[in-house]
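In this view, the complex is presented without one of its protein chains, the others remaining in place.
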Amino acid sequence: MVASIAAVAAFVVAPSMGWWFPTPGYSLSPLGAQIDDLFYLILAITGVTFIGVHVALVYILWKFGSGKGERGVFTHGSHTLEVVWSIVPAGILLFIALYQMDVWARYRVKSNFDAEALAHPIAEVTARQFEWRIRYPAPGKTLQDTPQFDDLYTVNDLHAPTGRPVVIRLKSEDVLHSFYLPQLRVKQDAVPGLAIPVWFQCDKVGEWDLVCAELCGWGHYKMRGQLTAQRDAEFQKYLQDLQKSQFDDGVPLAKAAE
Amino acid sequence: MSEHNAHAPAADHAHEQNHPHVNYWMIFGILCVLTVISWLADEIGNKGLVLAIVVLAVATAKALFVMMYFMHLKFEGPWKYVLLAPTMVLALAIPAALMPDIGSHYYDFEAPQITEDVASHDGDTHDGKHPAEPAVKH
Amino acid sequence: MSTINPAQHLGAHEHGDAHAHGGHHEIGFVKKYIFSTDHKIIGIQFLFTTLLMLFLGGALALGVRWQLAFPWREMPIVGKLIFADQGGAIPPEFYTMLFTMHATVMIFLVIIPVLAGAFGNFLIPLQIGADDMAFPVLNMLSYWFMWPAVFFFVGSFFVEGGAAAAGWTSYPTLSANMSAAPASGLGQTMWLMGVTFVGFSSMLGSVNYMTTIINMRAPGMTLFRMPMTIWGMFITAILQAFALPVLTAAGFMLLFERTLGMSFFTPGGLVINNAPATTGGGQVLLWQHLFWFYSHPAVYIMILPAMGMVSDMISCFSRKPLFGYRPMVYSISAIAGLGFIVWGHHMFTSGMNPALGMTFMVSTIMIALPSAVKTFNWLGTLWGGNIQFTVPMLNSIGFVSMFVVGGLSGIFMAAVPVDIHIHDTYYIVAHFHYVLFGATLFGVFGAIHFWFPKMFGRMMSEKVGKVHFFLSFIAFNCTFFPMHMLGVAGFPRRLADPYHYPYLSHLMPLNQFITYSAILMGFAQFLLVGNFIYSIFKGKKVGRNPWNANSLEWTAPSPPGHGNFESVPVVYRGPYEFASPLVSEDFLLQTTYLPHEDRRAPQPAAH
Partner (left out) sequence: MSHAAAPAHGHAHAPVLKMGVPIPNGKLGMWLFLGTEIMFFTAFIGTYIVLRLGSKGWPTDPADTHISIYAGAINTFVLITSSVFVVLAHEAVHNGKFKLATNWMIATTALAFVFLGIKSYEYYGKISHDILPGHVAESPRQALDKLARELDDASGVLPLQSELNRLENEIAATQAEKALESLKKDREAIQGKLKELDPILADYRKLKEKAKYGAATNVEAAKLVHDIAPDLKALQEKYPQFNAVHEPHPIKWGNTFASIYFLMTGFHAAHVIIGMIMFAIVIVLGTANKLGAQHAVMVENFGLYWHFVDLVWIFLFPLIYIV
């Protein structure tokens, strides 16, 4: 009733209050944009359903709840109506279900990944209580499954080049975590025992949030990282600087974290 | 369910209860033979899938005999289907649904049992496990 | 008690409960009210217990809300007492216990037992015309098995390390490893024991309900003459029977993993909390599959009985037959059936095989179909009725409205790509509070008011009930609707201090608003409890059928005596013959024999 109007109103004002998709309000990645589009599509469908059902509800309550005390209509139902209101939603639902398969396949099915990016992951991200450990291959090399002596390490600080799909290898050392880039609409749990390739593409240079979105213990809330999206050249330079800072005295620090 | 008709006259009794006369010892014999078959299937040296299929088929056959005769399902009304069919479907569905995730792996599975295997498996064969003394007591 | 026994007539008393009848002996207080095997008493015991637990769970929720609105600030009233060393603020590890135990209490000690335990017990024999459950002693046990669970859950707060803190989903390896969190020692073990006990309780209950409903219906009570409540309970019992053992089994596995060193869910080689590498060869996703194999059907366990009760109330207060009785029955069954094959929608981002993800998405979305049928049939029932805005009716309308909101938000999450963004955010929290509180709990509030006269022979105050409804309804929406916005903004759940992330810091005022609403809603519940307790003693006395409803329980005395009915009821029609042209009143009891009615009804028993 009143609540339903308020609900619709809330949706209308929400974006302007910042109660909407995380800043900047649209997705920074093409895939995320598709997710947003889907969201709006479903919002439209469910919005119409919601308003329809509630308008009907309010109208019925107003019309038949008038307290005139007329005897109710003696009917046990209508076969036609049942069929109609089974088929119509079924069609809509089936449409929703099939329409979005494609986005899902692009997001998750490995054979749809960019082959180049999949073959050369930019980094291995290992989650642990309560930090993200990041291992880059040395500049010009390919990331190996097992740590190499010239690998580069950082903590909570993931850098990635913009404008092209990149892949990270996601692992966990202890419990479940979840690799969540809200501005890019990317989320993937880090599962102990599995090495999961995650791809994303960030089109905007900047510093974005890396959130742990799966309860991983008391420090879950502070497991905060950062994604620095930079142009390819800068990214390469970043790796080189990193290498310099980690190996500058000529004595390799085999396993140091920063 | 033709056997159902055979008992229809008995239904008049106050203390009816399906009271079939089964030769339990014959069923027992069949079950024993089946057990021996699955044991033999192993003994002959079958391996892997063939063995699994044979022994599980035998087990299913045994289970059917026990349910039909010992548990008298053969003589019960159609409620048995209503009760058992969903259970069976679910019982098969769980392993089937777990298979793509647990029984096989879409992503790289990095258990130490596998990774260490790669590192240590040069020329070390399994049959050379007990060179000094054969496994005695098991 | 499936034959008509004239001797039953001896048991006819208006308030027969206290009196011995036939050859019965006077039973003592303990036997009668505490270790009772009478389904009505057991039902009422369940009702009291769950109401109590509602307050416990609510208090824990308010703790959660406090932290989210005023992080690290001293808790009012209780802060100094509990967290003296933290300056009265909630420490982060306690926050994780708070929401874990909030959900545990609400789900395992409130919603499931209030539906199946309280109303299932009270209503099943009454509505099918039986004198009691098939196995009264098992029934009593199923109530008393709840108490060890209460003991374990509540007691776990006082053990070293505190209560379980791995979420109500208890995902390993956080829950499997003893050193993964400060509280994953004894507290987590006790949590598992508690869940095992409620599991036993539900399992005993469900076998009992199924047997009773199948085998103890009164003469003439065919399956398609059963009230929707009974259908809801019946399907729920089936869900419990088939899904729960899997959770119990998984619970045992996790328990043994923690205590006996077994390994099912923990892969080897992990370094947890700097402790040496773990041994074993388990797989993490296995638990998630087994857990949700139960817990998704469980969410329907938590709503189908309420749907049934709401259908009864809506039909009764529309003074009109239920629209589409059979489609309603079929759609409940379809929800249950589909409910078994959608569990993977909780695991879309878990690292599940993407092909499974697609399958689960399709099945999940299709579950909206039977829900749609139900929703539209409720509207159809209201249409053309003579609607009476009693408290049960208001709550039932609230149920329908809130269920639609909660269900529609489910569609967003069922869409896998969208779920990638909103999974584990407050969007989910909004969704399930809408269906659990908004739908089920409002349904339960309605049911309490509706069947209260049958339980205690008195009415609850309509005025207070209305105030309670409107206050709760408004506060509820103010509390949980904004959570959708939070979710879209990427506000993760289970976060002790979300403002640690700068991109969330502007959401603090909205959270404070939510918290104020939650407090208001919490206090609104005192109206319910006050009304409830007051009315037990002081409510207006009523006769058998205060609402002019049709189903069998209204033909029994209020409250019904031991054995429920004075004589075995014989049923001639379905429970929704309101406004029937055959009679002049606008209701027609299931037991009224109309000689001219053309139905294949049994003749009235010759006695």
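The chains carry the letters A, B and C, assigned in the order they are written, with residues numbered from 1 in each.
Definition applied: contacts are C-beta pairs under 8 Å (C-beta built on N, C-alpha and C of every residue); 3 or more make two chains touch, one makes a residue touch a chain.
Quick caveat: nothing in here was measured; it's all calculated off a predicted structure.
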Left-out chain, listing which of the shown chains it touches: B, C
Omitted-chain contact residue, chosen from C:Gly282, C:Gly380, C:Pro417 or C:Gly457: C:Gly282
Which of C:Phe35, C:Phe55, C:Phe83 or C:Phe256 contacts the chain that the document leaves out: C:Phe256
Full-complex contact with the absent chain, from C:Leu115, C:Ala241, C:Ile428 or C:Val444: C:Ala241
Which of C:Met97, C:Ile111, C:Ala134 or C:Met393 contacts the chain that the document leaves out: C:Ala134
Where the missing chain touches chain B, by residue: 15, 17, 19, 24-25, 27-28, 31-32, 35-36, 38-39, 41-42, 51-52, 55-56, 58-59, 62-63, 66-67, 70-71, 76-77, 79, 83-84, 87, 90-91, 94-95, 98-99, 102-105, 109, 111-114, 116-117, 119-120, 122-124, 126, 128-133, 135, 137-138
Chain C residues touching the omitted chain (full complex): 2-6, 134-135, 203, 206-208, 210-212, 214-224, 241-246, 248-250, 252-253, 256-257, 260-264, 268, 279-283, 286, 290, 570, 600-603, 605-607
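One rule holds in what follows: only the chains that are shown with their structure count from here on.
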Computed distance of Cα centres, chain C from chain A, in Å: 32
Distance from chain B to chain A - Cα centre to Cα centre, in angstrom: 43
CA centroid of chain B to CA centroid of chain C, Å: 37
Chain C: positions in contact with at least two other chains: 267, 283, 285, 351, 354
Shared-contact residues (touching 2 or more other chains) in chain A: 193-194, 196
Chain A - residues contacting chain B, complex: 110, 145, 171, 193-197
Residues of chain B defined as touching chain A within the complex: 105-111
Complex contacts: residues of chain C adjacent to chain A: 91-93, 96, 165-167, 171-174, 177, 180-183, 266-267, 270-273, 283-285, 318-327, 349-351, 354, 357-358, 361-362, 365-366, 368-369, 372-373, 375-377, 379-380, 382-389, 397, 400-401, 404-405, 408-409, 411-412, 415-418, 420-421, 423-425, 473-474, 477, 481-482, 485-486, 488-490, 492, 494-498, 500-503, 506-507, 510, 576, 578-581, 586
